[in-house]
Structures are given as structure tokens and as C-alpha cells.
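Only one protein chain is missing; all other protein chains are in place.
Lettered A, B and C in written order, each chain numbered from 1.
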Amino acid sequence: MIVPQRGLYNELFASKAMHEIFSERTHVQAILDFEAALARAEAGAGVIPEETASAIAAHCRAKRFDLERIAEGTAVAGNVAIPLVAALTDLVARTDPAAAPYVHFGASSQDALDTALVLQLHKALDVFDAELGCLCDALANLVRRHRRSVLLGRTSLQPALPVTFGLKAAGWLSTAVRGRERLRALRPRVLVVQFGGAAGTLASLRHRGLDVATRLAQSLNLGVPDVPWHSARDRLAEVGAALGLVVGGLGKMARDLSLMTQREIGEAFESQAHSRGAPSTMPDRQSTIAASAILAAALRVPGLVATLFAAMPQEHERGLGGWQAEWDSLPEICLLTSGALMHAVRVLSGLRIDTERMRANPEATGGVILGEAVALALARHVGPQKAQALVERACARAVETGLQLRDVLETERELTNHFSVAELQELCDPSFYLGLADDLSERALAEHARIAGGSEK
Amino acid sequence: MIVPQRGLYNELFASKAMHEIFSERTHVQAILDFEAALARAEAGAGVIPEETASAIAAHCRAKRFDLERIAEGTAVAGNVAIPLVAALTDLVARTDPAAAPYVHFGASSQDALDTALVLQLHKALDVFDAELGCLCDALANLVRRHRRSVLLGRTSLQPALPVTFGLKAAGWLSTAVRGRERLRALRPRVLVVQFGGAAGTLASLRHRGLDVATRLAQSLNLGVPDVPWHSARDRLAEVGAALGLVVGGLGKMARDLSLMTQREIGEAFESQAHSRGAPSTMPDRQSTIAASAILAAALRVPGLVATLFAAMPQEHERGLGGWQAEWDSLPEICLLTSGALMHAVRVLSGLRIDTERMRANPEATGGVILGEAVALALARHVGPQKAQALVERACARAVETGLQLRDVLETERELTNHFSVAELQELCDPSFYLGLADDLSERALAEHARIAGGSEK
Amino acid sequence: MIVPQRGLYNELFASKAMHEIFSERTHVQAILDFEAALARAEAGAGVIPEETASAIAAHCRAKRFDLERIAEGTAVAGNVAIPLVAALTDLVARTDPAAAPYVHFGASSQDALDTALVLQLHKALDVFDAELGCLCDALANLVRRHRRSVLLGRTSLQPALPVTFGLKAAGWLSTAVRGRERLRALRPRVLVVQFGGAAGTLASLRHRGLDVATRLAQSLNLGVPDVPWHSARDRLAEVGAALGLVVGGLGKMARDLSLMTQREIGEAFESQAHSRGAPSTMPDRQSTIAASAILAAALRVPGLVATLFAAMPQEHERGLGGWQAEWDSLPEICLLTSGALMHAVRVLSGLRIDTERMRANPEATGGVILGEAVALALARHVGPQKAQALVERACARAVETGLQLRDVLETERELTNHFSVAELQELCDPSFYLGLADDLSERALAEHARIAGGSEK
Partner (left out) sequence: MIVPQRGLYNELFASKAMHEIFSERTHVQAILDFEAALARAEAGAGVIPEETASAIAAHCRAKRFDLERIAEGTAVAGNVAIPLVAALTDLVARTDPAAAPYVHFGASSQDALDTALVLQLHKALDVFDAELGCLCDALANLVRRHRRSVLLGRTSLQPALPVTFGLKAAGWLSTAVRGRERLRALRPRVLVVQFGGAAGTLASLRHRGLDVATRLAQSLNLGVPDVPWHSARDRLAEVGAALGLVVGGLGKMARDLSLMTQREIGEAFESQAHSRGAPSTMPDRQSTIAASAILAAALRVPGLVATLFAAMPQEHERGLGGWQAEWDSLPEICLLTSGALMHAVRVLSGLRIDTERMRANPEATGGVILGEAVALALARHVGPQKAQALVERACARAVETGLQLRDVLETERELTNHFSVAELQELCDPSFYLGLADDLSERALAEHARIAGGSEK
């Protein structure tokens, strides 16, 4: 087998757990799990004898199959299920010829493939919920730890009012919590069997179709959908979109961190300096590997989500091209999401924050970011218009001269008339103009606690 | 003002109602609604005098503003709120100079713009819920009317087992119902005010920030989010994705209908033949205008959704480029969704179904689509393997000779030994091999009833 | 190593040749080819001794490296070049310690990785040109063979005037020829080395930088770009887009073929009926595997192209996330293009055309598609308006009664006054109303010949 180039990047862009879930071995096993469960459900419903079911189920082990041959068969047959079911039938025929005709009985290839995918998504969603739990916990800790860490707020990459690093992290947390909520909400819609037979009517099972479907779903720990969904693909596109929202949120965090890690800003760092690739003459060059991997995922997932959406208008009872377009796209989204989550959790566990630099950076603006605070305070004495005019003039002077605003203000009689030097110092201190940063952060923590408390299923 | 070319297609690609909601007049009014509600909330919280609030609110009428000038100001200032707030301040200053400094007090442009968008989305979601209700009702009627209409099932555009047209419509309904469900589920997450001031801390309102936020949200009939979301954009991307799932589902219906309308298939038609553009020498050329418009939407929305997702990693406290990328994209998705829904509802109201053609098309396959049915029945007498071999041979002969399968079977002793001619006729009759088509359709109707019963909010 | 699920579909969705080109072995070898060529170029330019270059080059064999370890190193270092260069340095150090410091001398990881990618693209473009040559030849044959095969023209999936199958194929050919032309045109822009050192200035090579660059490029059979392009990524996005245009064109062909293969239309087939996966009771069910694979590619490539475009705004001298987003995306586009081409060539080599059905389908419209022809002929006698009115009436009657238009016309005195029965028959014969179908097809063949004659480089 030719090992694809992308394999070299597997461990960079995806987690090992997700790789296992979307490995060829797991996929084949998931198809076989469907076949075994189907046989047992049919036995339970009286469609086939118990022994037949047992004979079939006994062979449903991925390791008994030559996957290279299955891949070759796939190229000819158009999907994995066809050669796999054929190979399973051969195996069964060797030990119990009478059981062979009942392998895959009443099901279509798509029943097997879609249900297998859902079984894999089930595992993936469990992993994502757990990973998002870790991420949210780490973010919540960050929020709590930095509720008083003054940080320069920046809008359009320009200085704005002071904020706290806790509030910034609360924003990241808030999106992650909603992401987790959405992934939980879609479970009942998505975690359902696909089972309809050749055209979605379960015709070959006659009146026992729903009984078989129910038993099948139960044994696979899935729901029974209203109707088979061979060409109604909104469920899968929904999973892709919900993961895309998670990745986009992580991308926002990664972008912020990468900007804060710039040499000239120096507020936050991806754990120890000097990553492996850095030239050893630049010991303080910071690693941005996690941010790179997350931002790469945030660039790649939107196109993959668009593919799932564009593939939705599938023809009649089974799509021609649209269905096939999903096969790599949704697993790819899961892999990239896992990688982004993995890096996010890692970054947070080793994140170094330089609160001194955080405090120094607003200072370096000459304090004019506090102009609004001063103007508001002064307005109470001289009215808003006059206050605004006075402070504007002072700020302009601070910028021109390079003096700190507080030093300029101390020379302005209109201000010293109303405020003591200590009061002026306080007005010009970012930590006294943080508004509700802390209360708002608290609200994000409460949302996290609310979701974290809920069961995932 | 230059009227853009796309205006010529407005009524083709979007509904009038949605055009109103995303008109410049409505957008400006929504911003002004925010400003008025803000003033009143601040008065209620004791931040500004009641008269000041009244003075401000009195001017918050879109028709008082010169929108061409606002557009010019937008090109300079970078967003609509800046010139609009400036113009509002001028108006207020003329009637109540003391109130002027309190226009937009404590808010940022983005507070106004995002909340205005949410107000518009609120209206849009109401319209979508109603439209989806109409669509689902129409689809439910279609399902009920055609629960016995035999139709050739087609997988990969090739003949498969028979289905009912009711079941096909149930598949469309099922996706539409989930689409409606998702749009309802996101309301509490999405329908929240944006209110954080210059950097998201509400600093200028000091301890009264949350009180103002709560009053503001209440008067706009919105929720209060945990934290301001100036650069946490998952809510908006979520709306785009949920609408994309609706449009993809409509695209599936439109694709099916357009295929059924082909001259050689002739099963379903977009109301009267001979649309306006058809050459008058081809009176039976069918209109496909609705299908075209819906499929066009299904091709365009995925790219727009991808834009919203790709724009998520926005910098620090306000994005630079990402935020601006949303401004047209989300309204565009709403417009295209409205158009797709409009055409879908129209098509269903005038849909002509030719049940005779539906029944004739499977017949034209020579009846081999019933081979499975015959083989299953025969298996009870001769075992599955022998039955399969016999029926395969008969089907091959039917295809070669062009005879109907039932006619071939009547000449096969192995079959006439076990079945009477009447029984063979029944085995080869598609309407006796529809499996659970009807039960499954019923399940989709039940899901529709469940959702339709729920309140939309 | 975990083998990914997608591996099961490799042979369905991509060609073996392209898999080789984008295998991990080939990628690593391409990086090593860069390193060997760099050492030799530096020796040639007098930067390092010849023996040092030889010592380095001698180890530049992919098979000497443990790729699993390189993959592990990649996860830590952030790209493949870092651990690979480290491993190469170790190897060199063992045989020639003095040479070790000159491994990768003056180059950055990105120099190695980008040039390796370009080397792989070079091979891929050669393969694509050859494959497109085969495709175009096959299409040209199809055009020639079917220049007289009457086919129902279909617009918006509804009957239009008659065309020839040759003209339809000429349309496919025309797009393929332009696709080939574009891929040739971009070669000089794209097939250039990446070589700039740590920040694009080649500083460590001092005045010998350009000499080394030129020698490096020459020995790799690439060009020297104006400036290093570490963060100017239009070249790569251009390759993706040009391939996307090829795939979109193949998608158009596949869509047409899949529609022509519908049971009710039955005009064209993907070689033998009864693909492996078809139920054996439906021997005339047609394979659509090639069309599915091509249409799946046509759905997936646009999202991948969008990713490359969205990744273009890369930061400063090397992107953070944007660069990484390209790594899988461009190879993936190449793989999917190769698969679509492979299936297209295969389909054309085995394509079965049913010219009788092609001729029968327009007949089944009752001949009204020739109404325009009759009206034009009649207009010469009675003027256009009267002619139009008469023919419209006749067409309406043909549709109502189910008669053929020619039979209706024979009963209309206004027509028999001017035309003999034989003339009316001819007017109603699609093969006499094919306009310039043949001349236009000839023009497409001429374009193909023009391009096919040109050298590919």
C-alpha cells in the first residue's frame, strides 16, 4: 500500500484517539458490527434462526479480513460494503453454508455504511464532549486566575479600553461552552441507524421491518429515525457544521494567542520558548506550533463544511456523487477538530502569561486609553461637553509630547480644581476602569458550570 | 444611487418579506431602535434623565435620515453606525442640546450594529418558522395524498425497488421538520443583545452596566448573553449553517422534482406547463423556474456559510476584516433561503403529479425490479440459493426478450409448481412490494405534528 | 501506524500514479532531492567544498530514513523538514563530521518543503498533461464518431431543438482543451524553486545567493522566481484553481452521462451493464461508479480551492496557519483530479452509445421540437407571424392528440399548399435541422489539434 504524504502530518493535525476512530480497521469493524447486530435483530424478530445469526456474528471481526483486498474490491464496486459483505458471506459459507444467504439480509450497502459512520460519530462525539470538557475546565481556570489581570483591549488591532485577560478568556470559554451544547443537542437527531433496504421501504422484511429496525438500533445504542435517510443528509452536514463552529472558536483563541505572542507584545506564550525548530541563536523565539495547527484547521474546515452542504441535493433514493463526496469530508472534519482541540488543551496546560507585560502595554499608550474615564468623571463637575473638550486636548498633548496622560492632567487647572493628584492617578489607572469585566467573566463561568453539570447524552 | 444589476433578480431569488427585513431602511431603523431602547434603559437605570431618553428616542425614525449621506459616511467611517449616530446626535442637538452627549452613551458601534442585526434576524426567524410551517403542511398533505402512489425507486439514478411518492415526500418533510427544529433551538443562543461598550466591559456605565443591559434586552425582546460577543461569532455562523441545512434540504426536493419533470420520465410538474419563456411551438415544455431558483440557492449558500465560518477567528476585542465579511454574507443567506422557501411553497401548491406515469415507469423496466420479491417468496419453498438462481435466470430472460418478468415466470415450471398465476401476478405487482413505505411516512407525519404543535419561541 | 479509513477509498478516488507522487516516500525524497541539489549548488558556487556536497548528497535517499520517527518529530517541530534535516545531519555526521554543519546550509525549512512540493507538482503536471491528452483524444474520437448521431437537445432538463451527440462531446472536449492549455500556461509561473533562507534574503550566502539559487534551480529543472515566495502563495492557489476547472469540466461530462444513463432515457452507458454491486435480479441496472466518483470530486474540489484562496493572506515572512492549511489541500486536489481523470478516460474507453434510443427520444416528443423548423420554412411563403400562428396551433394539436407533428401538418391545407408530403417529412426530421452542429464540432477538434500539437513545456 502506498502511504500518503499526509500521513507524515497525522500526529500534528489530529489526535490519536480520532485517528483510531476513523481508521480503516475501525470503519470495517463498524460495518461488521452493523452486520452482526442486524443478524441478531433479525433472529430476535423471527426473520432468521438464532443459529444463523450466531454463525454470521461469529465472523464479524475486522481482523479476519484482508483490507488491501477490500480496498481493491472497493475500487471496482464503488463502496466498501459490497466487497466486505461478499467476503463475509464467503467466510460464513465455509462454516455454515445455509447461513450465507442471510448475511446482510434485507439491508443495502448504504444501510451498512451510513450506520457504520454513525457508530463512529457516536464515539467521536463522546471524545469531543470529553475533550471540550477538559478545554472548558482549563479555560475556566484561566478565567478565574486572571480576573484581575489588566490587559489592553484591542479593537481592529488598535488600542481600546483596558480589559482583563480573564474576560478575554471568558469569551473563548463562552464559545466553547456553546459548541459543547450544540454537539450534545444534535445527538438524538444524528445518532440513529440507517436501515431501509434497497430503496428505503424495508420491503424484504415485510411486516417485521420496524421490529428489526428497533432491535438493531437498540443493540447498537442508536435511535430509530422517522424515515430512512439515504438521500436526506442534513444530519451529517449538521455534525460538520457544529464541529466547524467549535474549530472556528478555537481559531479565534489561537489568533489572539498568536498575536499576544508577538515579540513586541509579549503577553502570552505557548509554554516553553525555543521550540525544536527554532534557531538556537534565538533562544527567546516563541513556539507557535499549536496556534499554527489550530488556525490551519480553522482555514480548512469551512471548505469541508461547504462540501457537505453542497452535496445535500442528492438524487432520488440514493445520491450519485453527493453521497460519495461525504465519505472523506466528514471524517476529515472530525480529525481536524480533534487536532485543534488537542492543541488547544495542550496550549492551555502550558500557557505562560506575562502579567507585567500585560500591564505595561497599556502604559505604553501614554495612558490616553483612560481618557474616557477621566472625561466621564470630569463631566460630573463641568458637564459632558466641556469635559470632553478638556480631556481631548490633554490627550492630544500627551500623544504629542510622549508624556503620560496623568502627568499632563496634573498640570491642567480645570482638573486639579476637581481632583486630587491621587484621584487623577486612580482615574488614569487601568485597573480602576475595568467596568464589569469580572461580573461578565463570572457569567461565562456560570454557563460553563451549567453545561458541565448536564449529562452528555 | 447606482442600482445594482442583482436588483433585477431580487424577486426571483428572494421573498419580498425578507427583502423588507434586510432593506437599508429596516437596517437603519433597527440601529435606531437600539439607540432608543438604550436611552430608555439608561433612563430606567438612572444613568440619564428620562427627558434625555425621550428626546433621543423621539428622533429614532429611519425616515428622518438621508440614507445616501449615511452611505457616503459609511465609506469613510467604515461602518453605518458611526455616521448614523453622528446624524442622530445632530438631530438631538437641535431640539435638546443637553441630551446630545447622551446619544449612544456607553455603547460602541458594534453594539448598535450587532444588536440591529439580531433584531432583523429575530424577524427573519419568525418568518422562516412560519414559512417552514407552510412548507411542512404542504409536504404533509402531499405525503397523505400519495401514500399509495407507486413510484419507481431510483438509486444512483438507476431503477431500484418500488416506493411510494408519499415516502419520497416524507423524506423531504423529515428534513424540513428538522430544519425548523434547529432554527427554533438556536433562538435562545442567538437572540441576545450585543452590549459591551468600547471593549466589552461596559466600563462607562460602571456598576449600572448589567442593569442597563437587562432593561435594553427586555425592551428589545432579546436575551442578555453571558459576555459580550464582539469577536465571538459562533452565534451568527450558527444561524447561517442552520439556514444552509434548510436550503440543502429544499435543493434535494428541487433536484428530485426536476428529474421527475424530464420529458422521458414525466412524473411531476411545477404547475401549468408552458412557462412564459418557453417557445410557443413546444406547449408541453415544462417550467423549471422554481427548481432552478432553489438549486441555485443550494449552490450559493454553502460558499456563504463557509465565509461565516472562515471569518470566525477575529482578532482580540473586535475583528479586522472578519467582522466586515459577515455584513453582506448573513443577510444574503437569509435572502436566498427565503427565495428557496418561497419557490418550494409555490411549487407544492401547484404541483401536478402524473400517477399513471409513476405507475407506468416501473412497468417499463420489464418488472425485474420485483425479482427480489419473487425470489423471497420462492425461497420459502425451495430455499434461498435455488430461488435466487431461478429468479436471476428469469430476470435475465425478461431483459433479453423484452418480456415482462411475470410473463416469463408463468412459463417456468419451478414457479408454477408453487404459485398460481394470480399469485405470480401479485408477486410482480409493485403495489404489493412497498414494504413499510406507508408506516414510515406516517412516522414522518408524526414528527411534523410534534414540531408543529410546539411553540416557536 | 494507524491506517486511515480513507485508504479504503484510495483506488476509487485517485490514480495510482498520483498516489505515488503524493506518497510520504516521494515527499521525503523530494525534500532530500532539494538538500542534495542545494549542497551541489553550493559546491558549484564555491560556498562549500565538493567533497562536503558529495558526502551530503550520498545520504539523500528516502529509504535510509525511518518515516515513523520523522512523523513523530513533525508533531513536535511543526513540519517535516525539521526532523528530516536533523536526521540527515546525524547520518552525515557519522560518515563525515566536518560536512554535517553544511547540511541544509543557508536554507529554511520552508525552502525545502516548498521546493519539494513544486518538484511533486512538476511530476503531477506532467501526468495531468498526458492524461488530459488521452482524454482529449478519446473525446475527439467520440466527436468524430458521432457527428451525425442525432440527439435530443435538452435545456433546463426539458426538450429543446435536436443536436448531435458529437456536438455535446465537442463541448466536453472544448473545456478539457482549455483546461490543458491553462495547466501548461502556469508552468513557468509555478515551477520555480523556493529559496530565500530564514527570512527570504539569502543572507547567509552573502553575494553568492543568486548563483546558488540559479544552480539549484537548474539542477532541479525549475525556474528561479523574482523573489522568494514564502508568504506570496498565489502560485499554489493558481494550480488548485486550474485543476478545479478541469474537474468541474469532467463533472459536467459525468452529469450529462449519468442523466443519459437513466433507464427511461437509455442513451449512454458506462461500459458493461451490471456492475459488481448490482443485485443480480436486475441485469440491466447500469453502473454509475465512474460518474459518481467524478461528481464527488467535482463537489469536493471547490471547497479545497476555497481553502487555498482563503489561506493566501499569510503573515509577514512566513504564515502562521495559512501555510499549514495548504499542506494537505493541494495534494488532495491533485489526487481528486487524478481520480476524476482516470474515471473519465476509463468511461470513454468503454462507453456504449445507443444511437437508436438517441434518435427515438426526440421522436417521443411528438416532433414538436421541429415546430421552429417548420415555422421558418413556412414563413418564407406566408410571412413569419402567420407561419408562427399556424405552427403553434399544429403543435398544440399534436400534443393534445398524441399524434406526430408531421401527421398533423399533413392535414393542414395551409401547409400542404406549400409543401409536399416528402418536404413536410423532411422538415419534421431532426437530422435535417441540426444547424451547424457539425461545423462547430469541427472547430472544437481544430482547437484540440492546435493544443495537442504544442509541446507541453
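Everything that follows uses one rule, which is that a contact is a pair of C-beta atoms (placed from the backbone, for glycine too) under 8 Å apart; a residue touches a chain by one contact, two chains touch by 3 or more.
Everything numeric here is computed off the predicted structure, so don't read it as measured data.
Visitor: Looking at C:Ala62, C:Leu202 or C:Met358, which makes contact with the chain not pictured?
Guide: C:Leu202
Visitor: For a quick check of understanding: of C:Ser156, C:Ser219, C:Ser280 or C:Thr355, which residue touches the chain that isn't displayed?
Guide: Selected residue, touching the omitted chain: C:Ser156.
Visitor: Which listed residue (B:Ala57, B:Ala268 or B:Ala293) would be found touching the missing chain in the intact complex?
Guide: B:Ala293
Visitor: Out of C:Leu67, C:Leu299, C:Leu348 or C:Ala396, which touches the unshown chain?
Guide: That would be C:Leu299, which touches the missing chain.
Visitor: Given the contact definition stated above, which residue among C:Gln5, C:Thr261, C:Ser338 or C:Ser441 touches the chain not shown here?
Guide: Considering all chains, including the one not shown, the answer is C:Ser441.
Visitor: Which residues does chain C use to touch the chain missing from this display?
Guide: Residue positions of chain C that touch the missing chain: 101-102, 108, 110, 153-157, 160-163, 167-168, 170-172, 174-175, 178-179, 181-182, 185, 189, 196-206, 209-210, 225-235, 237-238, 241-242, 244-245, 248-249, 251-252, 254-256, 259, 295, 298-299, 301-303, 305-307, 309-310, 312-320, 372-373, 376, 379, 384-385, 388, 433-437, 439-441, 443-444, 446-447.
Visitor: Could I get the residues of chain B that touch the absent chain, sorted low to high?
Guide: Answer for chain B: residues 1-13, 16, 19-20, 22-28, 67, 70-80, 82-83, 109, 198, 251, 254, 258, 275-277, 279, 287-289, 291-296, 298-300, 302-307, 310-311, 320-325, 327-329, 331-332 touch the chain left out.
Visitor: By the contact definition given up top, give the residues of chain A that touch the hidden chain.
Guide: 152, 154, 156-159, 258-259, 261-265, 279-286, 288, 292, 303, 306, 310, 361, 364-365, 368-369, 371-372, 375, 388, 391-392, 395-396, 399
Here is the rule we use: only the chains that are shown with their structure count from here on.
Visitor: If you tally contacts for every chain pair, which pair is highest?
Guide: A-B
Visitor: So how far apart, in whole Å, are chain A and chain B when each is placed at the average of its C-alpha atoms?
Guide: 24
Visitor: Cα centroid separation between chain B and chain C, in whole Å?
Guide: Roughly 33 Å, centre to centre.
Visitor: For chain B, write out the residues touching at least two other chains, lowest number first.
Guide: In chain B, residues 154, 156-157, 259, 303, 306, 310, 372, 388 touch at least two other chains, as defined above.
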